[in-house]
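Can you keep this structure in mind? I'll have questions shortly.
== chain A ==
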Amino acid sequence: GPKADKKEESKEQTTQKEQPKPEEKQPEKQAEKQPEQKQEAPAEKKGLRVASHNAMIEGNPYRAVYETQIAAAAQKAKEMGLISQFDSFVANNDPALEAQQIEQSINEGYDIIIVNPIAASGLDALIQKAADAGITYINADCIYDSDKILNVVVDQAAWAEIQADYVIKTLGKGAKVVQFNGIDGNSASEIRSEVWKKKLPEAGIEIVKTVAHNWSDIEAKQLMNEIIASGLEFDGIINQEGANGIMDAIEESKIDFPKCITSSEEVSWIRRIAKVNEDKEAFPFIVVENPPGIGATALAIAINIRQGHELDPGKMSGNNLIYYTPQWIMTHENQKERLESIADLPDSTSVSSFMSVEEAKAAYFK
Partner candidate 1 sequence: MNQKINQIKRSPAFSGMILFFLFLIVYFGVQYLQAPESFWSIKTYRNFMSLFKSFSPLILVTMGQAFLMLMGIIDISIGMQMSFANVLAAMLPEILGLPTPVAWLIALLATILLAVLNGVIVSCLRIPPLLAGFAMIYVIKGINLLIAPKPGGKVPAIANQVFDSMLFGFIPFSLILLAVMYGIWLYLEKTPLIKAVYAIGGNERNAYATGIHTTAIKIKIYALAGFFTGLAGLCYTAAYTTGNPITGEIYGLQSISACILGGISLAGGWGNMASAVYGVGFQILVQTTVPKVFTMISKATGVNYNTYWHNLFSDIIILLGLVVTIFAIRAQRTTFISGLKKQIKGAKADE
Partner candidate 2 sequence: MLEMRNISKNFEAVQALNHAHLKVEKGEIMALLGSNGSGKSTLVKVLSGLVNPTGGEIYIDGEAVQIKSSADARKHGIAVAYQDFSLIPKMSVIDNIMLTLSPCKKNGQIDEKKSREMAEYYLNELQIDVSPDAPVELLMPSTQSMIEIAKALAMKPRILILDEATASLHADEVEIVFSVLKKLKAEGTSIIIVTHRMSEIFRICDGCTILKSGETVAEGNVNQLDLDEIVFHMTGKYPDKEIGKQETKEKNHHLQLLLDVKDMAMPPKLKNVNFQAYQGEIVGIGGLDGQGQSEFIRVILGDHNYTAGKMIYQGKEIRYKQAADAVSDEIGFISGDRGRESIFPLRSVAENLFAGNTARGKLFAYLSPKEIDSFAKSAMQKYGVVAGGLRHPANSLSGGNQQKLVVGRWIALSPKLLLLDDPTKGVDINSRREIHRILRECTERGMSIIYVSSDNEELLEIADRIYIFYEGQISALLAGDDRREEKLVAAMLGIHQKQEEKGKQDDESKN
């Protein structure tokens, strides 16, 4: 109905607003695009057909933003005539439905298939099929173990290292931290956890408790409440997401602020922690982005590949892996400018950057 249309519109606005912010070179980019589009005339005629497969979006804000950003990027690419069709499928966390949808996309002959899978395995047969059919199959966000496809993922180890370094710097030797993971078994969550489990003890910091909040503020709050209730002593918190829930529990129990907290990039959290630290650094923190726009970046890379460009092995991490390193980092030092740069983003989204087709070309191609 009409209501739906409105929602669609407003969402597009949101994403459009989001885009330019992290990418400050936006205007130049637009200018560059015009001539290139003409060059790509043959590709336009063919009209690339793109299918995106996402494991789920309901109940997972990260993947929801992933979904809107890849859709926005695709819309743009469509307007520029780079692709002719974009369809998106969501499997509601049902592996059977996921496999079915991917298989149908393969059978239907899409040119590009971008998958953010449920799990890091289980799709080998389909990948083979896609390869046989000459489809550009890109796995985005979570690493999928296969040498037949290109993985485009955020460098989770780098992400975790930035946080770990900050904690080590802030707390120093002999400190105790509580570690909040995402979902046990989720590849991003596991990679980060492994980095922390290695780096922190090496630096003489003890991880006194590890919990998983399933990327949920509500669960994070309950867990933090339980940790506080258990009388556990700790100095800092190293955390993947859900910082708002953790903060709620801390404020609710009126305990002193820990000596530091790390988190990823929800706008509401950024504003909240910035406010806490407005006058002086009351609660040291670091925010490191883990951009949901990775799907859109993957799309940009895929279009480049279809346009016949060749990947530069020197710019990749292994022959089938492209790491996107987090760039948007905020601490007390750059708090002011970072806050300004996201001034017109709504509370409910997260900071996210992604690459345009040209940027991707520049970054990863010969």
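Selection criteria: all candidates are chains of the complex that A comes from, given by their letters.
Following the convention adopted for this analysis, a residue touches a chain if its C-beta (ideal position, glycine included) is under 8 Å from a C-beta of that chain, and two chains touch if they have at least 3 such contacts; residues count from 1.
Not measured: the values here are computed from a predicted model.
*Asks:* Out of 1 or 2, which chain touches chain A when the complex is considered as a whole?
*Replies:* 1
*Asks:* Give every residue of chain A touching candidate 1 within the complex, in rising order.
*Replies:* Going through chain A, the ones touching candidate 1 are 4-5, 8, 54, 57-58, 67, 71, 87-90, 92-97, 99-101, 103-104, 107-108, 118-125, 184-186, 190.
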